[in-house]
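Removed: one protein chain of the complex. Kept in place: all other protein chains.
First chain written, first letter: the chains are A, B and C, and each begins at residue 1.
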Amino acid sequence: MPVRAAGEPPFNIVRCAYVTLGVTDLARSRDFYVDALGLTETEATGEAVYLRGLEERSHHSIVLVQRASPEAHALGFKVASEGDLDALEAFFAARGLPASWTERHAQGRTLAVRDPFGVPLEFYARMDGAERLLQRYGLYRGAQIMRLDHLNLFAAELQQTHEFYAELGFRTTEYTETEGPDPRLWAVWMHRKGNVHDVALTNGRGPRLHHVGVWTASVMSILHACDVLATTGHVDKLERGPGRHGISNAFFLYLRDPDGHRVELFASDYLTVDPDLEPLRWTLDDPQRQTLWGHAAPASWFEEGTPFAGTAVREPALRARPVVAR
Amino acid sequence: MPVRAAGEPPFNIVRCAYVTLGVTDLARSRDFYVDALGLTETEATGEAVYLRGLEERSHHSIVLVQRASPEAHALGFKVASEGDLDALEAFFAARGLPASWTERHAQGRTLAVRDPFGVPLEFYARMDGAERLLQRYGLYRGAQIMRLDHLNLFAAELQQTHEFYAELGFRTTEYTETEGPDPRLWAVWMHRKGNVHDVALTNGRGPRLHHVGVWTASVMSILHACDVLATTGHVDKLERGPGRHGISNAFFLYLRDPDGHRVELFASDYLTVDPDLEPLRWTLDDPQRQTLWGHAAPASWFEEGTPFAGTAVREPALRARPVVAR
Amino acid sequence: MPVRAAGEPPFNIVRCAYVTLGVTDLARSRDFYVDALGLTETEATGEAVYLRGLEERSHHSIVLVQRASPEAHALGFKVASEGDLDALEAFFAARGLPASWTERHAQGRTLAVRDPFGVPLEFYARMDGAERLLQRYGLYRGAQIMRLDHLNLFAAELQQTHEFYAELGFRTTEYTETEGPDPRLWAVWMHRKGNVHDVALTNGRGPRLHHVGVWTASVMSILHACDVLATTGHVDKLERGPGRHGISNAFFLYLRDPDGHRVELFASDYLTVDPDLEPLRWTLDDPQRQTLWGHAAPASWFEEGTPFAGTAVREPALRARPVVAR
Partner (left out) sequence: MPVRAAGEPPFNIVRCAYVTLGVTDLARSRDFYVDALGLTETEATGEAVYLRGLEERSHHSIVLVQRASPEAHALGFKVASEGDLDALEAFFAARGLPASWTERHAQGRTLAVRDPFGVPLEFYARMDGAERLLQRYGLYRGAQIMRLDHLNLFAAELQQTHEFYAELGFRTTEYTETEGPDPRLWAVWMHRKGNVHDVALTNGRGPRLHHVGVWTASVMSILHACDVLATTGHVDKLERGPGRHGISNAFFLYLRDPDGHRVELFASDYLTVDPDLEPLRWTLDDPQRQTLWGHAAPASWFEEGTPFAGTAVREPALRARPVVAR
């Protein structure tokens, strides 16, 4: 059962803001994200590449770091003020989750913590600015990605993870339950910024990063990305779609980057700012929740994901088999 | 000069939510909004027609009422909770603006008040629900309007009006100033819901309603609306566009309904949820602020608007001539 | 090996013009083609429904006739003049293929004949007119189909069938060959009207109708058709796509009508009027020829088709297994 937050928490998480991905060949990954997908490189150091979308006015939303094996690092969230960081520190401390203050390039002070399930989170209030490229149309390339949209996680303890993020103030917009007399929550979409989600949770071996969702202004940009990727040596990166999700109504394309990290190009969901917006319920035996048009998703999409650095992956408590196609 | 709110006010206005328009021939207006533009009629009484967009899950966002002459009635805003209504009542009372509780069809209790400049405002927390049509694609018609987006007003006292709405918690995203050593604020875009605006103010004879902005999911919907309107007896309704605004980056089309009320079809602005987002400044001598592509707007667009019922229209304090084309 | 016509034949086939499909429930099929897909009904008799696209100014391009079982009837071709019909009669007679003059509703005199492989063909020069709806944008619905584009056939004797249609003046634009030292023609696209094809031939159990291709002005129309079909009770009609063919560069969606007849929504191929345009060669082991984006086509797409009334289906001479996905 989805839960609702009992009022707003004493801090204001504004939105999901960045993800740090460990990649095994920084140059190869840069080629994929910048040259093929069209993200903008704000800055590159020998150790990291900082990327952003065309409308983003802050320094980074995807950070690639050189690592020996593919792994996900911090999920970053922007908060409204410095005071919110202190309130979050207290929140985590009260739950026995010790947070630490860390330095992140181009950010103000940053609170690093793991959620109760081992997912590494980072919170910050200030980030260095970057030029807005929204009206630099001559620079538009590839998927014409505008901004980071959401982070999707496999959760082994789905119900509890959902409840924890509800405590953080994330509001549920849509959810999937198992069928039958005792429905169990299977997946859930939760937001802070007023669209369908900042964070989504899917039942499965976890915690793992299922995908990073980036937003494009038009479905045409996503189709163009298919054409570009398919004819520039990246046809093997297209894992699923393009298609329309029943859930969220999003037009989607799932890609796998050179290390297998999954990226979703995402367009056309809807506004969710009303606090009394009723979450939409889907059931696991309705294949149109996954693809409105009835297509099956490949098995890889349900099974594969990126482990978080330093976090063990657990089998999910809930076993059920989603209906994946008509 | 644009101002910033000194912290959040003690109430939470979620978004602009509806507008009530007095029309002289209800059947004729219904034909325009429903049959030509494709808005959905939730309910019609002999006196009023209640309209909504495809993704809207509440009863109405545009209300047409039969009147002897064209006029604008209340601008409606949704607040987060019932308590916010009481806090707003106190806010207005403290400023010598007596609010009253009124009944509105399909809404919970509604606070009615005029802002210091005479604009009739209504606030509510609850509205009756309505079926979400977002995935009833067989019903899509005309402009495929998704939702109300914003309300744009002529203000005779631009700076003061801006400051008042900043007190209400509206945050500035973009603004236009006059040129010269002593710049004066000419127009301003302010939001609550996380995109470019819920309310915009333009210097001019006011207060008057400049236009109602409705949001479409795609620029293609706006082009299709041009084709449909132009070939179904409504070519005279196209006032300006389609085009791209420099300000807001929106793709726009301005229509005049059968009574001359202006409606903007609007797509493709950007996310503004970051509280530290720096407002973008434009100057009055930059024609690309108005139309990125350099087109002139017709004089009617700068001069004509809808008076509010019962409110006198005043000449603007600030006189300047915008540069309207290259 | 593809062949070229030895000069123009003594008649001028202008384009493929119609197909007649036997359906088992005329009302159900009309619902699919008109209400869901958005084709226009020019005329309905008790026995037949005559359909056309939005830009077509002649009476019909798809004719549905009531039959006991699903089957394809005549493939219709428009010729430039009445004299061309006589020349075609002579052409077929010279090859031992007796043609007959038949009556078709809303057409001038019509030559009916079977090609050497048993495919029923009809040729005509004049058809009754119908209102052009291209600029009646208020009538646009569903897939917004503009016109018939092509007819695709399974051929059991691929090479010979190709050579016969080359004799009729059809010019090859693209073709697929088997791999290896002795390549064999596997599929071929041939045109008269100046785009990629009027007729395509695919190796397989034949002759059968593989699909009827209809043209839309925009890929967005095809995506909208997916959404409409998926939410109006027709999700089971989507067989394959949307996607991009390598061959022809078309953006495609394959549907199965209520009797299993396959319809392709098709957009964005290219101009082929130059008589010296070199045909493009693809090989059977290149999966991007089928789907540029790398998706597999379902087995049904390779195996299922509509038999022609009164024509036995033969096993193909050529056995090979196409590579259908990466």
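Definition applied: contacts are C-beta pairs under 8 Å (C-beta built on N, C-alpha and C of every residue); 3 or more make two chains touch, one makes a residue touch a chain.
Note that the structure is a prediction, hence the values are computed from the model and not measured.
Peer 1: Which of C:R147, C:H162, C:R184 or C:H224 touches the chain that is not shown?
Peer 2: Answering carefully, the residue with contact to the hidden chain is C:R147.
Peer 1: Just name the one of C:G46, C:P181 or C:P275 that touches the chain not displayed here.
Peer 2: The single option touching the absent chain is C:P275.
Peer 1: Just one of C:L134, C:A296 or C:A309 touches the chain that is missing; which is it?
Peer 2: Touching the chain that is not displayed is residue C:L134.
Peer 1: Decide which residue listed in C:R57, C:R95 or C:R281 touches the omitted chain of the complex.
Peer 2: Only one of C:R57, C:R95 or C:R281 touches the chain omitted from view, namely C:R57.
Peer 1: With respect to the chain omitted from the figure, which of C:G169, C:G194 or C:P298 is a touching residue?
Peer 2: Considering the complete complex, C:G194 is the one touching the chain left out.
Peer 1: From the list B:D236, B:E278 or B:E303, which touches the chain that is not on show?
Peer 2: Here the residue in touch with the unshown chain is B:D236.
Peer 1: Please output the residues of chain A touching the missing chain, sorted low to high.
Peer 2: 36, 135-138, 140, 218, 220, 224, 227-228, 230-232
Peer 1: Could you list which residues of chain C touch the chain missing from the display?
Peer 2: Residues 14-15, 55, 57-58, 78, 80-81, 125-126, 129, 132, 134-135, 146-147, 193-194, 217-219, 246, 249, 268, 270-271, 273-278, 280, 292 of chain C touch the chain absent from view.
Peer 1: For chain B, which residues touch the unseen chain?
Peer 2: Looking at chain B, the ones touching the missing chain are residues 219-220, 223, 226-227, 229-231, 235-236, 238, 242, 244, 251, 288, 292-295, 326.
FYI, only the chains that are shown with their structure count from here on.
Peer 1: Would you mind checking which chain's C-alpha centre is most distant from the centre of chain B?
Peer 2: It is C.
Peer 1: For chain A and chain C, let me know how many angstrom lie between their CA-based centres, rounded off.
Peer 2: Result: the chain centres lie 44 Å from each other.
Peer 1: CA centre of chain B versus CA centre of chain C: separation in Å?
Peer 2: 50
Peer 1: For chain A and chain B, let me know how many angstrom lie between their CA-based centres, rounded off.
Peer 2: One centre to the other, that is 32 Å.
Peer 1: Could you pull out the residues of chain C that touch at least 2 other chains?
Peer 2: Expected reply: 220, 227, 230-231.
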